[in-house]
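Every protein chain except one is present and positioned as in the full complex.
Chain IDs A, B, C and D follow the sequence of writing; residue 1 opens each chain.
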Amino acid sequence: MVSLMLVIPLIGALFIALCRSEERAKWIALFTTGLVLVLSVLLLFQFDVSKSSSFQFIDYGHWLPSLSIKYKVGVDGLSLIMVLMTALLTFIAVPSAWNYIDRRKRLFYALLLLLETAMLGVFVSLDLLLFYIFWEAMLIPMSLIIGIWGGERRIYSALKFFIYTFAGSIFLLVGMVVLVVFYTSLTGNFTFDLQQLLNLKLPLELQKWLFWAFFIAFAVKVPLFPFHTWLPDAHVEAPTPGSVILAGVLLKMGIYGFLRFSLPLFPDAYKLYAPVIFALGVIAIVYTALIALVQEDVKKIVAYSSVSHMGFVMIGLFSLTVQGIEGAIFQMLSHGLVSGALFFVVGIIYERLHTREVGKMGGLASLAPKLATLGMLFTMANVGLPGTSSFIGEFLTILGGYKASHLVGVLMALGVIFGAAYMLYMYRNVFFLEPKVLSFKDLDRRELLSLGLLALLVIWWGFNPEFIMKFIHGYTHRLLGGV
Amino acid sequence: MELNLSLFTPELFLACAGILLILIDLIIPSREKNGLFALITFGITSVAIVLTAVYSPFSPQEAFNGFIKKDFLSGLSQLLVLFTLLLTVLVSYDYLERFKTNYVGEYYYTLIFASLGAMLMIEANELATLFVSLEVMSISIYVLMALFKRDYRGKEAALKYFILGSVGAATLAYGFALLYGITGSTLYPEVAKALSSNLSAAAFLGIALVLSGFLFKVGAVPFHGWAPDAYHGAPTPVSLFMGAVVKVAAFVALLKLFFPVLLPFFERWGEVALIFGLVSALFGALAALGQENLKRMLAYSSISHAGVILSALATLPALAVYSVFFYLFAYTFMTIAAFGIISLLTVKGFKGENLSDWRGLYSKSPSLALLSVVIFMALAGIPPLLGFWAKFYVLVALVKTGKVLPALIVMVASLISLGFYLKPLVYAFMKEGKEERVIPGFSAYAAVLISSLVLIFLGLFPEVVSQASLLSLASFLKGVM
Amino acid sequence: MNGLFFYLFGFLAVALGLAAVLQRNVIKGGVALLGSFVSLGAVYFTSGAEFIGIVQVMVYGGAIIVLYLFALMTMDLEKMKEEPLRLGFVSAGGFLAGVLFLLIVYGAMSLEGAPSLTVSGAKELASPLFYRFLLPFEVVSVLLLVATIGAVAVGRREE
Amino acid sequence: MSITGYVILSALLFSVGLFGLIVRRNVISLFFSLELLLNSANVLFVGFSKLYGNYYGELFVFFVLAVAAAEAAVGLAIVVALYRLKGSVNTEDYSSLRW
Partner (left out) sequence: MGMTFWIAVLPLLSFLIAGLGVFFGIDSLKRRSHYFGLLAVGLSLFLSVELLFEVMKGKVISESWFTWLVSGGLSASFGGYVDSLTAVMLVVVNFVSFFVHLYSVGYMAEDPSYDRFFAYLGLFTFSMLVLVLSPNFLQLFFGWEAVGLSSYLLIGFWFKRKRAADAAIKAFIMNRVGDFLFILGVAAVFWLFGSLEFGEVFAKASKASAGALSLIGLLLLGGAVGKSAQFPLHTWLADAMEGPTPISALIHAATMVAAGVFMVARCWPIYDGSYILPIVGVIGVITAFGAATIGLTQFDIKRVLAYSTLSQLGYMFAALGAGAYVFAMFHLFTHAFFKALLFLGSGSVIHAMSGEQDIRRMGGLFKYMKITGTTFIIGTLALVGIPPLAGFFSKDKIIFSTYANGHFVWWFFLTLGALLTALYMGRLVFLVFFGRERFGERERKHLHESPAVMTVPLIVLSIPSIFAGFLEGWFTEFLKKSVPNHLHHTSHSLEITLAAVTVSLALLGLFVAALFYYWNKISPEVITENPFIRPLYTLVYNKYYFDELYYYLFVRGVGFGLGKLSSLFDRFVIDGIVNGLAFITRGLGEAVRLTQTGVVNAYALYFALGLILVIAIIWLV
């Protein structure tokens, strides 16, 4: 079933390549992503929650026996929700591209589908190298999406995104190989199989080195201060669907990497270096929030807010408390929904006004009440208001951070204030005040449906986080049992 | 005298076919020869491929009094050479249609002789044979480079390559002389036997000179001077041919000489290979960054790739053979595809060679633009393309022998090289150019398509190449034992 | 006696070689080169490698140098500008060549022994050449074929 | 008459050839240097051939001579062709391909 999900987008892309009509492409894309979404929901229901800490639906095949690299995919609770989110956001990305992408549509949707496969692959791989391959393979379609359909400085941003991420992942690859070679030297068994590698207890000295090697790759993707500067550029220049995916899924790949690899593999180094991460995380939260305060570009505000939120996630992860880690997972999920939705909203505005400058907007609430209402909802969610899914994550991560160190907790919580400040000022400038434009079309049905879906999820998971959390309790339990 | 001629069938066939082609060239009137000759050459090559496949024994066998030794490694490498020839012919047909030369016949049979030289080089088991066949290959390539009408660049490139190539050949000869001086023989097994007990300064000197000769052939820094100019100036199909064939031949010859024969000195020359490899990897990547001309860029990139392969030599012998062959395999197809696509886009006035010509390629020809993604990403080593696996095997080999820092340097080089591999894609997809459709020549397009598909499919199923490498390693080791 | 001739001709070969390399006038240089090669031939003779000595003189004196002279004749020698010697290149080249010379000599010094001066003429060489060394010999024929055709194709005046 | 003499002679020729290659700009002079380089190897071969008493070295010299001849032919053809196009044999004039 998992493999099927990986293959379906590829088939969809093939169909798009074969079909001659530019218009039909988006329907194919919609159908394909929809199908994947349905499959992922099915997966959700067939998943055995009582065994959420172990991998299920494993598909297994020898791929490169000479290096004993396997095609091995499967999901545990953590992967499952990542898959769900990926499927969901890709599905949302299609309608967000509907009008926005007005040329080379076939290429666009084909790339989007390829991207989906790569992203899903990252979350379901149980083989280190398979993971790495998906991790890298994702770069090409994403960079092309930014570079072809992006804004003014799209080429710079696309290249920056590509090279920056690649720069991180070279350390990852070397680290992986070192890890595997070390494993071989101990057990005589050369394998990239994650499940086998997890049994390994590494000496601290090696853990330290490998931790940093993995860290750089993941931290760039997260992105953690000071590796974050690619993100505002990429976000601002990317077309709306690109931003949605970028914020919603790609940033999570880094976090996922920490959860799936760094934490279980290098627990001692993890503990050792937690203070460093705390420092970086706190800086990320406060510093980027401050930057967001003075941005003129709506997308930049949301982008910097992403960095800020990722600071919460990182601190949660490294707090090594159940609450912190579960909060971090939930936060990234929620951030996927919320920032995806916010980028969608910004994209809708840009599509109609052809500007993203805060100063040129205003009063949209009176012209487009539906957009304003949903915008308010997502703004509040981004601020972390209880009742929205973000709150759960934010609260739990603060809980974790506070446990780790009171100072960290205090500084994190400070981010709550700044978050409110920049989001509300943005909202005010965009939606409140006297309108600066004469007319503005409110949401059409397609936009309403996709944003509405996200809104419902944000609220639903805000009140019933257990729906998601039950899938990760097992993971966290096993993880902290090992640490 | 033990000739064992049947083993020599493919080479013999190729030589005879080449000579036959010379005769045909004399008979046929000069007009409209291109199609016919391309076809014949294509046929000859196909037959040669079959013959080579047939006459590649798994357990190594010698012929000509032990002057050549065939095993799986050499057989597969020869196949690589012949495949390159096959695809070069396809690309050349298209190229010759557009850039006329008076010497169509000469062009094709010189290609054949160059391939013959490469094949002989690969299976040589004796120093003189190696030297002479290397010269066959080199001189054919000098000729090919200079063959086109009013093509000043090609001739300048040929001159530079010629001068430096001769220096390289002389160095190699000097090194051979020293080896002979130490051992009293030029046959590999005898040299090996005599050398194993002789770790003298003279031996080191001889090895150093031979190694320098090979370093020159593969274009490692600082022996690289010729490479950028030669690749840049040569007619594109010739760049393609020499880019792939010279590297394969030189590296396989290097393996066959250095591993069995010079193994006692492994630690020393391995270290040299590692140092020069890493420097080359970085140098090539850095120098390519600023290139506007794609061929020149690829030339520097080939220096970088050669550096990576060299660094793999410094690992354990088994690992080295294995990963070097894998890399050569991938590199061959990447080179064919990359130069092929440039050749395809090269119409009068050297369009397609410069980055700015790639502006808006996607609107001109979507399929070519998409192929270029495959090609350049494979060169950059982005998974799941074949180029990634090549790099990966080198990486594993390095780490397995505890050379983590060199592994990291190799990766840094590939990071830097990303800076230029992305450029043509940027131009092709993200910049707008004049809308005029490009109609690629069929044969060249086929060549590019085939090699790109190889990059994709073998990237998805690298086990095929991996098994091939393993088998050739096994066969090779069998010959050494 | 042989030793004396060896050193004499050896010295001549090097000196004339240096002259050939450094001579601004290529015609004179060619002649010096010819002298150098003939001296080398003589060196081979003193070593007993008579066949090689003869071939050396024949190939170089009879073929290669003539080839050079013919080639030079197609060019306008007057137009060949006096090239300036670049000081950087001269000093660097001198230094490198010197270092290299020392390295080679130092390295090869470990080789010892005195060559026997048995005479080897065509008769002695023929049999190994045509039996054991058949393959390289045949390859050389291909080489010469390629070179000939190539030289013609490249060197011919284009219409 | 020890082998050292051959070594020194060949090393000298090699160095002189290399020196010429670095210093001279005239392509024809460069060719002269190349010939010297090739011949330096020959000297060694002859010396060693006599040292070991087998003919391999001398045969190698024979091949090197053939190679030298072939190279000279092709090289000169290229120079002649270039001279026709450019009217010069100075290497500095043949530097359109660079950087």
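Note that a residue touches a chain if its C-beta (ideal position, glycine included) is under 8 Å from a C-beta of that chain, and two chains touch if they have at least 3 such contacts.
Everything quoted here is computed from the prediction, not taken from an experiment.
The missing chain, though absent from the view, touches A, B, C, D when the full complex is examined. The hidden chain makes contact, of the residues B:I22, B:M145 or B:L159, with B:L159.
Only one of B:I275, B:A318 or B:V438 touches the chain withheld from this view, namely B:I275. Within the set A:F218, A:F258 or A:F431, the residue that contacts the chain not displayed is A:F431. In the full complex, chain A touches the hidden chain at residues 160, 163-164, 225-226, 228-230, 287-288, 290-295, 321-323, 326-327, 363, 365-366, 369-370, 373, 376, 380, 385-387, 391-392, 395-396, 398-399, 402-403, 409-410, 413-414, 416-417, 420-421, 424-425, 428, 431-434, 463-466, 469, 473, 476. What chain D contributes to its contact with the hidden chain is residues 18, 21-25, 30, 91-92, 94-99.
The chain not shown here touches chain C at positions 89, 92-93, 96-97, 99-100, 103, 107.
Quick note on the criterion: only the chains that are shown with their structure count from here on.
Annotation: B-D is the more contact-rich of the chain pairs B-D and A-B, by number of C-beta pairs in contact. The distance from the centre of chain A to the centre of chain C, with each centre set as the mean of the Cα atoms, comes to 70 Å. Chain centres here are Cα means. That of chain A falls 43 Å from that of chain B. Inter-chain spacing, taken between the CA centroids of chain A and chain D, is 64 Å.
Across the assembly, chain C contributes 104, 108-109, 111, 133, 136, 140, 143, 146-147, 150-151, 153-154, 158 as residues in contact with two or more other chains. Multi-chain contact residues of chain A, defined as those touching 2 or more other chains: none present. Within the complex formed with chain B, the residues of chain C that make contact are 103-104, 106-111, 131-136, 139-140, 142-143, 145-147, 149-151, 153-154, 158-159. Residues of chain D that touch chain C in their complex: 1-26, 28-29, 31-33, 35-36, 39, 42-43, 46-51, 53, 55-56, 58-59, 61-63, 65-74, 76-81, 83-84, 87-90, 92. In the complex of the two chains, the chain B residues touching chain C come out as 1, 3, 15, 18-19, 22, 64-65, 67-68, 102-103, 106, 110, 113, 116-117, 120, 126, 128-129, 131-133, 135-136, 139-140, 142-143, 146-147, 149-150, 155, 158, 178, 181-182, 200-202, 204-205.
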